[in-house]
Structures are given as C-alpha cells and as structure tokens.
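One structure is given below, encoded as structure tokens.
A single protein chain has been removed from this complex, and every other one stays in its place.
Up next is chain A:
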Amino acid sequence: MARVVVDVMLKSEILDPQGEAVLGALPRLGVNDVSSVRIGKRVEIEFDENAQNVEEQSRVIADQLLANPVIESFSLSIEGS
C-alpha cells in the first residue's frame, strides 16, 4: 500500500499572516531568536493495495486540487509501494 505525503506551502513572495502572528507570539514564550515562521499544510494520502501510477496520480491530486499554483507550491514524498 502506497502512502503519499504532500506538503503544500505558500510561495515565499506571498505574505503569510498566520506565520507572522505566530512569529509575533514567540517572544511571549521567551523565544527571541526566530526570524521567520511559515505555515503550510501536510496532506497524507493512502492509495489502494493495487493502485497503479501512484506518483502520477499524486501529482494530479497535488497540482490540480491540493495546491493552487498561483499562490502555493507543493512537494511529494512516496512511502512504501
């Protein structure tokens, strides 16, 4: 059974206000040496036992649905097969 993990991140030029808010809260935790926080999504996909073309299908899922290429980039990693 193939398991695919897709990480989706906002492109670096897109402001990430969530990350900025977290960054802003860090000094209150006593952490003062962080220069940037970016928040993304991790998506775990499990394919059926005898699925074919797992990588190709994962790319379709990531490129056409999980990430919006206008604002986001993604990376795939395939575990097991």
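As a working rule, a contact is a pair of C-beta atoms (placed from the backbone, for glycine too) under 8 Å apart; a residue touches a chain by one contact, two chains touch by 3 or more; residues count from 1.
Definition applied: contacts and distances are computed from a predicted model.
Hidden from the displayed complex is a chain whose UniProt protein name, among "Hydantoinase/oxoprolinase family protein", "Phosphoribosylformylglycinamidine synthase subunit PurQ", "ABC transporter ATP-binding protein" or "Lactate utilization protein", is "Phosphoribosylformylglycinamidine synthase subunit PurQ". Of the listed residues A:Val34, A:Ala51 or A:Leu65, the one in contact with the hidden chain in the full complex is A:Leu65. Of the residues in chain A, those that touch the hidden partner chain are 10, 13-15, 17-18, 21, 65-66, 68, 70-71.
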